[in-house]
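One structure follows; several queries about it will come next.
Yeah, one chain of the complex is gone here, protein chain that is, but the others are all in their spots.
Presenting subunit A:
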Amino acid sequence: MTAPASLVDRHVGFVHALREAGLPVSPAEGLDAAHALMVIDLAERETLREAYAATLVKRPAHRPGFDLLFDLWFPPVTGPAASTDVPDDAALPELRERLAELLMGDPADPTFREFARAMVGRFGQVQAAPGRQSWFSFPVLRALSPETLVARMLAAMLDERGGLPEKVARRHISRTIEAFTEAVASDVRRRIAEESGVEKIARSTVRPPIDRVDFLRATKEELARLRREVYPLARRLATRLSIRQKRGRRGRLDFRRTVRASLSTGGVPLTTHLRPPRPHRPELVVLCDASDSVSTFSHFTLLLTFALREQFTKVRAFAFVDTVDEITDLFAPGADVLDAIGRLTDEADIVRFGRTDYGHVFERFAERFPDAVGPRTSLLILGDARSNYQVPALGTLKRLAGQARHAYWLNPEPRAQWDTGDSLATAYGSVVPMHECRNVAQLAAFVETLA
């Protein structure tokens, strides 16, 4: 059985596009996918999508990009939009009525997508330049403005407003509105691809997978998704640490258990029993830059600190801008993380003039918390090393790093920008090893080397 040539071309082009978008698809996996194509019903589009996903996408973070490209390479068959139950010449109020109905239902319903498609056909075309037509989702959403339907839908769904039922209903509506927006966007992409070629649009639409999103440039929504990555990361770090320790010390021989076990083998000690090794849990001191320029980064690393608390015997956290204060208390066990970060700026004494001053911070830290860093602590400094041209206090940092068991510095700036302007990256990096840490992937890579 051989596949038709056009299908092979499509397959090769698709795999190529995935690689270009940053998905590590090996030749072996490409072959697996081709094998899969031989055993499934190619007319079933969703089956085809899942078959590709099962063979090529091995990380959830890559799935959104994959879906985008799949929609472009294997667009749904669209005949005339005969299947929608709205007449072509329906007036706007009628369309909005229908949209409200759909938004209250199940977004997986096929009529949902067909409606979106019909609406793009009707409103989505814009004269881009004289004689050139192009497609946009904005005019579609503006014409139908689903957000203004919310009040009406809530009234239809609820007997009375307020409380939990409203929360639940609102969540449902925002989910379906999101699905509608996405359906419109995906149809717009398809139409553009039909006009100007798949490769061209593919390159411009695929966002990097979430673990490559830059901390300093993350959108609010991406930040929420990033937060979900933190706990698994902290757990991974913990397993990582405990594995290493087990390698080092296997534990002493448990003589009694070994002798007892030898009774069943006539006194020959065949299996030796060892005492379980005493777990050694390191202490961690985190010094975190909380100034505005790195606020998304520090927000994120504070979450990591919080998650790490459970894994280390002792975690002390300090935040600083131009002076430093201990914030361990804000992160007491059972505390609410988001609350704590909100309270941080209000309660902690970290701002004098509002400009980051690393030198002053290190001096004050050594002075106010002389016992924080000891031979069992790992010192973790998080910040961009931009000191507003103040005195760097390298000697103090050297002493602190010398007292600690390990010291690391995570810098959220791209390596290319280090040492530009007021950055003291190399100077500090020569005292404390500095790692570029701009996204979850790099943070995870750092975690692998830690301990």
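Operating definition for what follows: contacts are C-beta pairs under 8 Å (C-beta built on N, C-alpha and C of every residue); 3 or more make two chains touch, one makes a residue touch a chain; residues count from 1.
By definition in this document, contacts and distances are computed from a predicted model.
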Candidate names "MoxR family ATPase", "Ammonium transporter", "Ubiquinone biosynthesis protein UbiU" or "Membrane protein"; UniProt protein name, chain not shown: "MoxR family ATPase"
Residue, one of A:151, A:168 or A:253, that touches the chain absent here: A:168
Omitted-chain contact residue, chosen from A:11, A:227 or A:398: A:227
Which residue of A:50, A:214, A:254 or A:419 touches the chain not shown here: A:50
Interface with the undisplayed chain - residues on subunit A: 24, 26, 28-29, 32, 35-36, 39-41, 44, 46-47, 49-51, 53-55, 57-58, 60, 63, 106, 108, 163-164, 167-168, 171-172, 175, 224, 227-228, 231-232, 235-236, 239-240, 242-243, 246, 264-266, 268, 270-271, 334-338, 444
